[in-house]
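I have a structure here, written as structure tokens, and I will follow up with some questions on it.
Note that one protein chain is taken out, while the other chains of the complex remain in position.
Here the chain labels run A and B in written order, and each chain numbers its own residues starting at 1.
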Amino acid sequence: MTLTETPPARDLEAGFEATIARNERIEPRDWMPEGYRKTLVRQIAQHAHSEIIGMQPEGSWITRAPSLRRKAILLAKVQDEAGHGLYLYSAAETLGVSRLELTELLIAGKQKYSSIFNYPTLSYADVGTIGWLVDGAAICNQVPLCRTSYGPYGRAMIRVCKEESFHQRQGYELLATMMRGTDEQRAMVQESVDRFWWPALMMFGPPDDASPNTAQSMAWGIKRHTNDELRQKFVDMSVPQAEALGVTLPDPELRWNDERGHHDFGQPDWDEFMEGVKGNGPCNAQRMAHRRRAHEDGAWVREAATAYAAKQRAVSA
Amino acid sequence: MSELSAEGGHGAVPLKDVPTGEGVTPPEPEWPLYEVFVRGKRGLNHVHVGSLHAADDRMALLHARDVYTRRNEGVSIWVVRADAITASSPDEKDPMFAPSGDKVYRHPTFYDIPDNVPHM
Partner (left out) sequence: MADHVHTTPEDEHDNAYAGLLVNDAHWAFGTDFEDPLAGVDTTIPEGVDAPTLAAYALMLGDDALVMSHRISEWTSNAPDLEDDIALSNISLDLLGQARLLLARAAKADESVVPRLPDGSPAPPEDALAFFREAHDFRNVRLAELVNGDFAEATVRVLLFSVWRLATFERLRSSRDHVLAAVAAKGVKELAYHRDYSARWFVTLAQGTDESRRRLLAALDELWPLWPELFDTHPVEAAAAESGVGVDPASVREAAEGVLDQVLAAADVPRPEASRRAGVLGRTGRDGMHGEPLSRMLAEMQSVARAHPRGQW
């Protein structure tokens, strides 16, 4: 291969478009438009940040889990979230950014994470509700991403989705078990669902008419469904699950629409959502401080390992 | 208002007006990237399952066990520093040689698994 064989940029772009059109995957060393690459970095990095920040709300109940079995399940789940973050950072790294750079952007507040994790966890039922509703919503978002156009992202998502579906089942099973328990436990479950239902709907983002750039992401095969399509799917999926559980979803407008073949439902408070995105949510400051502290506290350890490895290489050289 | 897309995985995240890492200088050297290959059971090839960071080879192996096999006994793990892999491009149009292809794509190509591997 020599430089004279280099194809002109127009051919590269046409090749990229053709790969997308054939529904084939773009791989790390393929040519890609800069806008595609940047959109992917933003999406994958912030997805990774969400997994890592998402360890905190549930993680705060590991030390209070009410049975040894629940403690093991919760600890393993939060561990999975660390794993998901790691897989996703790896996928982002194939786009030419490092995990450390992305972590710096997170703790500087320049990149975001999902606002759902800025809500507090206030009872053990929240562990179940997060599994059922929050992970359920995440699955709706993530399953289409297994077929996203960027290969490493799609492959990371396959494993993430597999584990998320277990998390959702575990969460639902915890709530179902609690609903078979005492009156206090049933009240705890209902209260938790009341608090998390609207934030779960917010996870899909603002309505489509407020999302002018969706078209480009969909054309690139990065995004495969609109925010409203995903939200509808989630509501339709959750209603029968709520009935089976015996809890009420806190939306007076929620009802089946025979004509549409879907449920009608109300809109969450988008002002509250935007406050969270801007950093004014109930736990934004706490989550960021926790992450920053853990990262800074670990600096001397990471540095020591780097220094040790360098010394070992010097000895063997 | 910056547009927010549901595809943040765990919820909507902004996809506009967010920096993507260029020009950020990490305040510390980063542990090198390792690629991880796992043989799930005898009779199968080692397959690429992902990557991780570690200061050295030994740490990379320990981490690979934790991250990619979750303590599953009896699997065989290979780790190799990503910068030690020589890779061809999946396409003849290798960006390494293209005029606009000067970005730091430091990852090796991932391997697709042939159809018959899981059933060998």
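Just so it is clear, a residue touches a chain if its C-beta (ideal position, glycine included) is under 8 Å from a C-beta of that chain, and two chains touch if they have at least 3 such contacts.
Note that the structure is predicted; figures quoted are calculated from it, not measured.
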Selected from A:124, A:150 or A:273 as touching the chain missing from the view: A:124
Identified contact with the non-displayed chain, of A:83, A:96, A:206 or A:276: A:83
Touching residues (missing chain, whole complex) on chain A: 25, 52, 55-56, 59, 62-73, 75-80, 82-83, 85-86, 89, 124, 139, 143, 146-147, 154-155, 158-159, 161-170, 172, 174, 177-178, 180-182, 184-185, 237, 241, 290, 294, 297-308, 311
Residues of chain B (touch criterion as defined above) contacting the omitted chain: 31, 38, 40-41, 44, 47-49, 52-55, 58-59, 62-63, 65-67, 70-73, 75, 111-113, 115, 117-120
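Rule of thumb we're sticking to: only the chains that are shown with their structure count from here on.
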Distance between the centres, which are taken as Cα means, of chain B and chain A, whole angstrom: 19
Residue numbers on chain A that touch chain B, as the complex places them: 1, 3, 5-9, 11-12, 15, 27-31, 37-39, 41-43, 45-47, 50-51, 54, 83, 86-88, 90, 93-102, 104-105, 110-117, 134, 137-138, 141-142, 144-145, 151-152, 155-156, 160, 202-206, 210-214, 217, 222-223, 225, 227, 230-231, 274, 277, 299, 302-303, 305-306, 308-309, 312
Chain B residues within the chain A interface of the complex: 1-16, 18-22, 24, 26-31, 33, 50-53, 55-56, 59, 67, 70, 87, 89-91, 93-101, 103-110
